[in-house]
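Only one protein chain is missing; all other protein chains are in place.
As written, the chain order gives the labels A and B, with residue 1 at the start of each chain.
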Amino acid sequence: MPRRHPTRPPLRWLVLSLVGAGAAVVVSVSVGPIGVSPFDALRVVVDRLPGVALDHGLDPTRAAIITEVRLPRVLLASLVGSVLATAGGAYQATFRNSLADPFLLGAAAGAGLGVTVALTGAGSELGDSGTAVTAAAFVGAMVAVALTYGLGSSASERTGASLILAGVAVAALLSALQNLLLQRDDESIRDVYAWLLGRFNVAGWDEVRLLVPTAFVSLTVLVLASRRLDLLALGDDEAHSLGVDAGRLRLAVVSAATLATAAAVAVSGLIGFVGIVIPHAIRLRVGPSYRRILPLSLILGAPFLCLADLLARTLLSPAEIPIGVITAVVGAPFFLSLLRRSRVRPT
Amino acid sequence: MRPAIYATGVTVEVDGTRLVGPADLTVGVGHWVNIIGPNGAGKTTLLRAICGLQAASGRLEIAGRPLAQMTRRERSRHIGYVPQQPVMPAGMTVEQYVLLGRSPHVGTLGSEGPGDFAAVTATLQRLDLERLANRTLDTLSGGERQRANIARALAQEPRLLLLDEPTTALDIGHQQDVLELIDDQRRQLGLTVVSTMHDLTLAARYGDDVVLLAGGIAVADGPPIQVLTGPHLSTHYGAHVDVIEHAGSLVVVPIRQPAESSGASDA
Partner (left out) sequence: MTRMTRKTMRSAAALLAITLAFAGCGDDDTVVSAPEAVTDGSTSTSSTPEPMFPVTVTADNGEVTIPTEPTAIVSLSPSITEMLYAVGAGDQVGAVDASSDFPADAPVTELSGFRPNVEAIGALAPDLVFLARDRDDVVATLEGVGITVVLLEAPESLEDVYRQIETVAAATGHLDAGAEVAAEVESGIAALLSDVPERDEPLTYFYELTDEYNTLTSQTFIGAVLALAGLDNIADGVDPGAGSYPQLTAEYVLDTNPDVVFVAHADGSAPSADELSARPGWAELTAIVDGRVVALDPDIASRWGPRIVDLFDDVVRATAGIG
């Protein structure tokens, strides 16, 4: 008798989520200052594929904008959404805290400092600013988390609390340095803040190519680790007794999640709330098993950010709302509703 | 036949403080040993050392094999451990929880197979948890929760079952239920059981031998009648008790001191 696996996500959900993600991409590619119907959009995209020639009836410039500007942007937003949501879920599993986010160990502060160094004073003399900023953000994020891990890991560390404390300390220090640098260079404040709030308007195929390999590797690792992450929920001791080395699992998961997060942050800036809201909302719906939460976060993080970016670039067109603002506007009410739910339920 | 546990000179030191040892312990296959002792004697630490959760020096062999040479996976297939206060994630169902116990048998990148589901179903049946299979852990009563904990450990199909204070926080009825259950499973599955116990009378009634741990050292070891004596208990627990026989087992009865010696005298 075929039975439903108690912890793996039912195929039905995965399929529906994928369809939703696909729909979001199609809608996003069709909407913008140059409006096209989804069919035309699809035709333009297919025509762009090497070796294919399809008549789409759009003038070359508009078609080029769809395939060279809008499509990579939509794909990048989707990918970043996937990465942040899955990394957030992984962090929540690792630290047994359903309100953890991928910036918990200082990745955000590190990336911010890197970007500030690249954009202010002496740093701005080094090379092409676009590449320098991306590289600086990535390196900054990785260094910050490595620093946190180095400081916070202790042999007797059980719950990851010491890691979190170290993360807070590192983030505070790096933020202070960032502010110091910004104070001295007034001109760059606008640039740095634009970056801090997150944006996809510089998205091109280069950025997509940059993120895809890292995201692919990291997300695969995280999804494959999800079964063992469920064991972490029982506490390090029981996890050990069930055959899982909690310390090593934690290190592997944090590394993979941070790598992908750093890459995502490098190409799109700091986008908050995705890493907390998506996995948490999914948990409320499907239960605490990360074998469900992680794959679903991976799939559903994409349409979330893709549609958020759609709003960011259409609501005040041609001006763009920083995407961090959009996600915050969604995230804040979400938390408020969580608060209300927890009050209403009798203890 | 090699004993289920053979330990000599087991010592646990953390940050320069000796928590356990040197302790000796031998447990035969299929036996049930209760470790008793005052608070802070190192009972939990010793149990965790046997499990491999706590680094320890000395000789520690499980079923004839040195524990240190067993891989984590081998250990998890052989030893089931139920801690005193297990984390029970709210929102997880009993079935999902017990299924976690199959992890030692599932490949690193693999997933549970029909054999695993069969084992879970069998375990749930055995512990009378079938009708609770889809209930979430936070909706269970204390006794039901303890049964689920044990089910999770039994799903590992271990040879050795370690339980830390299995009866704490249970009312007397449930205490009996759980201990009967453990005994039952022990006989059915041929398990070896080592548990730490708070309640001395229960320790006497259930299990074959008792080990009295005080200051990290096993000061007495043997059948209950040898270990649970007035002098032993007063020396190591600092308690005033009478040990009496009743219905084939021992009962430890606390005695109150006469009034004069506890109050201030007038003179």
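Here is the rule we go by: a residue touches a chain if its C-beta (ideal position, glycine included) is under 8 Å from a C-beta of that chain, and two chains touch if they have at least 3 such contacts.
Everything quoted here is computed from the prediction, not taken from an experiment.
Enquirer: Looking at the whole complex, which visible chains does the left-out chain touch?
Expert: A
Enquirer: From the list A:Ile34, A:Val139, A:Val221 or A:Leu311, which touches the chain that is not on show?
Expert: Checking each option in A:Ile34, A:Val139, A:Val221 or A:Leu311, the one touching the absent chain turns out to be A:Ile34.
Enquirer: For the chain left out of this view, which of A:Asn179, A:Thr220 or A:Ser317 touches it?
Expert: Considering all chains, including the one not shown, the answer is A:Ser317.
Enquirer: State which residues belonging to chain A touch the missing partner chain.
Expert: 12, 15-16, 19-20, 23, 26-27, 30-38, 41, 59-62, 64-65, 68-70, 121-122, 130, 184-187, 201-202, 204, 313, 317-320
By our rule, only the chains that are shown with their structure count from here on.
Enquirer: Could you put a whole-Å number on the gap between the CA centroids of chain A and chain B?
Expert: Distance between chain centres: 44 Å.
Enquirer: Flag every residue of chain B that touches chain A in the complex, lowest number first.
Expert: The contact residues of chain B facing chain A are 14, 48, 51-53, 72-73, 75-77, 79-81, 83, 86-87, 89-93, 95-96, 99-101, 103-104, 106, 109, 111-112, 117, 156.
Enquirer: Could you pull out which chain A residues touch chain B in their complex?
Expert: 3, 5-8, 156, 224, 227-228, 230-231, 233-235, 237-238, 240-245, 283, 287-289
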